[in-house]
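For reference, the structure is listed below as structure tokens.
Of the protein chains in this complex, all but one are displayed in their positions.
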Amino acid sequence: MTTPALAIRMRDIVKTFGSVVANRGASLEVARGEIHALVGENGAGKSTLMRVLSGMYAPDAGTVEVSGSPGVRESGTAGLRDVTDWSTAEAIDAGVGMVHQHFMLVPPLTVAENVVLGREPKAGVQLDRRAAERAVQELAAKSGLAVHADRRVAELSVGEAQRVEILKALYRGARILVLDEPTAVLSPPEVQQLWEVLRRLRDDGGTIVLITHKLDEVMEVSDSITVMRAGETVARLRTSDTTPRDIARAMVGRDVALALDAARGPARASATPNGPALLELRNVRVDSPRRAGIVDDVTLSVAAGEILGIAGVEGNGQTELVEAIAGLTPLAAGSIHIEGHDVADLSVRERGDAGLSHIPEDRHRRGLVLDYSIADNLVLGRQHHFSRGTRLDGARIAEHARARIAEFDIRPADAELPARALSGGNQQKIVVAREMGAGRDFKVLLAAQPTRGVDVGAIEFIHERLRRARSEGKAIVLVSADLAEVLALSDRVAVMYGGRIVALLPRSEASAETLGPYMTGASGGTSRVA
Amino acid sequence: MSPEEIRREDNRWAEALLPPIVALLVAIVVGDLLILTFGQSPAAVYRLLLEGTWGNAYGIGQVLYKATTLTFTGLAVALGIRAGLFNIGAESQLAAGGFVAAAIGLLVPAATPAILAALLCAIGAAAGGGVVGAVPGWLRARFGAHEVITTIMLNFVVLALLGWIISAHMAVPESLHTAEIHSGAATRLADIMPVFHGSAANLTIVVALLAAATTSFYLFRTRGGYELRAVGLQPDAAEYGGVDVARVRFRALTISGAIAGLGGINFVLGYKHYYEEGFATGSGFLGIAVALVGRNNPWGVVIAALLFATLSQGGLAVNALVPKQMVDVLQAVVILAVATAVPTVRHSIRESARAAVRSISAARKRAA
Partner (left out) sequence: MIALAFIVQALRIAIPYLLAAAGGVMSERAGLIALTLEGYMLGGAFGAAVGALTTGSPTVGAICGMLAGALLALLYAAASMKFRANQVVTGVAINLLVVGLTRFFLRLLYDSSSNSPRLPGFTSATGSGFAALVTNPLVWVGVVAFVLVGWLLARTAFGLRVRAIGEHPEAAASVGVNVERTRYVAVALSGVLAALGGVYLALDQHQFTDQMTAGRGFIALAATIFGRWEPKRVAVACLLFAAAETLQIQLQGTQHIPSQFVEMIPYVLTIVALAGVVGRAVPPAALGREEQV
């Protein structure tokens, strides 16, 4: 790489969290005045790398350099300086601004107040509100970020809130702007507005790093691309010299592609379509406080002995769909049937008794009571089946724990340890053991991100259990942000985008190439449902 | 055991034992300072404190009497905290319980067998406290109104209401108390063991121990307790586990109020045999202290209640040398010290564990 004027150079960054390696020797070079896309699948280590850059995380190894110092921002010849291990405050001072996926805004304060917080303009001892609003208006006019300076952030749409976040960074003099999945929460017109803003910032000499996994965005707005896979940076490309296919290949990697070709999952495709439908969704709609119709008119049916994979970029309604089926979120419209019985009015517990199992996507928040023992966690949601009258049946709970620990090889094999003390993989095994272990009489399984944050061995084990459940005639809904996982296990693949099922393909027709356009919304309104 | 497991065991003991030890040391230092300020010898004061409490049967009786009430309010607060709820209304729940017990005691015919009357009074006391606890429970479940504020506010409302009923309708002239109950008085310990003569200790202490046992059983051995604790630890996980979180919160505050209310019989049936305004004063806040020091464990609550009762009674014993108000200060200091020591100890243990993990992984990295 001999780019003359670099804005960022990160070399051999290593960052681990406990046993999870998020970055393993990742390197990144971004030239000044370009829009640089940092792409990769979920969990490839993109956000971690950028948090190292913005001072939120200190790297375990490697160096971080950024161009110049605030004083010499216009001089094209200033060299890089080593800023490894700096603090967020230092990063802000040096002109590195980060726009997080989860906004850091104070809802009851106005736009102007949020923007100037921490660096307030003053008139005497008072806060100069007029100056603050003026500064915001000027920045907004200059950058094209249309906002109302005097409105409360709580009243803003997500797109407006994001503009405020960008303004916050610009107000602090950001020359390097990092945006983490900025379009995940935006509508298509808002995305176009964002691109215009980013191009304008670039043309004014700013440097932009865009974290994304949507290839259409990459092609549309970026100048150059760095691809990450499994914590490493595996390719650096010029956007004008590449194709989405090349990027996808770099993202997924040859190895995984080969594994998919082997297609060992649904080899017996003929066995699947004829089973009775165990789970049926009809015109399901869910409203969330943030967005009406976060799940919008979803109709699906899953047969006995079938795994239906739901692919899609996170935040397109998958979470809400699963929670609605489980009974954790009310339906705004539609109906849910298990074995032909309408369960929409049943409680979580009653749905469980009707034959529904649920591996929730967030085991730390939903799936486990972290301070409960392994044994107690193994009966969560089934506590009424492990009771005699009002009493818990301690002996049966202990026996159940012994059996599940052995069946799923949960380590350490001490039923009285709190779940908190276990590794991520073993914690997930508790959830899986409870929801689909021997003796759990279920017909339908919701498996949401079943292998997220677990080690390789546990992934294989959990996949094997899912296949076995299928061969036992269960109906399984698999939601995963990991397309390779969906493709490896599913008999049919649905894609969710914007709360809708935009594609539903048999496994034989599903691939990263065929699904990609639907996942990224690139294929517009042309839903394809086989 | 592997080294890691031993370490975990060590941590558990440190987390359980360090805070009370720290609290005791801090209390002794502050106590010494106060005693010296007053120009007395700490050793002499502490000796008098112990002699006046555990040194004779009367002192023991008084400590047991006070510990009985504190056990009830402490259990009430502890059960609430297990459900993730802060019941600061134990004082008015206790008062309401005592009031209902006295009202029933006045209503039943004098010929009612004492045991039956006592049972009715006790049920009434629990119901009275339960109703007062149910109101903030309902406000929380229905409107999400924070129980810390609603229970405080209800304290004032309920105490004012009871004050009005007593002064306007039920008080013996020139007093703030009702007439004596007709039947249902609990047996004093002194009637069984004459050495306790003069002390207020009575059979309610058995009820308190039963309440602790029942609370312990409920929390740790029943499905309701399992679900209640899950709501307190992780409401989202409880909801996933099919628990109706709002209903559990309502139930928890109602039970909490009922336990506090049941405590009202200690004064009404066991001691004075009438309801008197102000008998519950301070017992609610001390109940918070008792729950805290007892780590929200029912048997820990019993022990902590004995500790705080010893301090209360000890204050009277040392009054000849130093003002009895010294123990008010010491009680507050114990609460502050435990409240600050528990998270601090936990935090430093976790920090040192993290540091250990870091150094191990660093060593592995160097080795690799």
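We just call them A and B in the order they show up, numbering each chain from 1.
As a working rule, a contact is a pair of C-beta atoms (placed from the backbone, for glycine too) under 8 Å apart; a residue touches a chain by one contact, two chains touch by 3 or more.
Note that this is a predicted model, so its numbers are computed, not measured.
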Visible chains in contact with the missing one: A, B
Residue touching the undisplayed chain, where the options are B:18, B:114, B:152 or B:179: B:152
Residue of B:37, B:175 or B:214 touching the missing chain in the full complex: B:37
Per the touch definition above, residue among A:12, A:65 or A:120 touching the missing chain: A:120
Residue among A:53, A:66 or A:105 touching the omitted chain: A:105
Of B:171, B:255 or B:335, the residue in touch with the unshown chain: B:335
Touching residues (missing chain, whole complex) on chain A: 88-89, 92, 104-109, 113, 116-120, 122, 125-127, 129, 168, 172
Positions on chain B contacted by the hidden chain, ascending: 34, 37-38, 86, 88, 139, 142-143, 145-146, 148-150, 152-154, 156-157, 160-161, 163-164, 167-168, 285, 288-289, 292, 323, 325-333, 335-336, 339-344, 346-347, 350
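By our rule, only the chains that are shown with their structure count from here on.
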Chain B-facing residues of chain A, complex: 16, 18, 60, 326, 328, 347-349, 352, 358, 360, 365-372, 376, 380-381, 383-384, 387, 390-392, 394, 412, 421
Complex interface listing, chain B residues touching chain A: 5, 8, 221-224, 226-227, 229-230, 233-234, 236-242, 244, 357, 361, 365
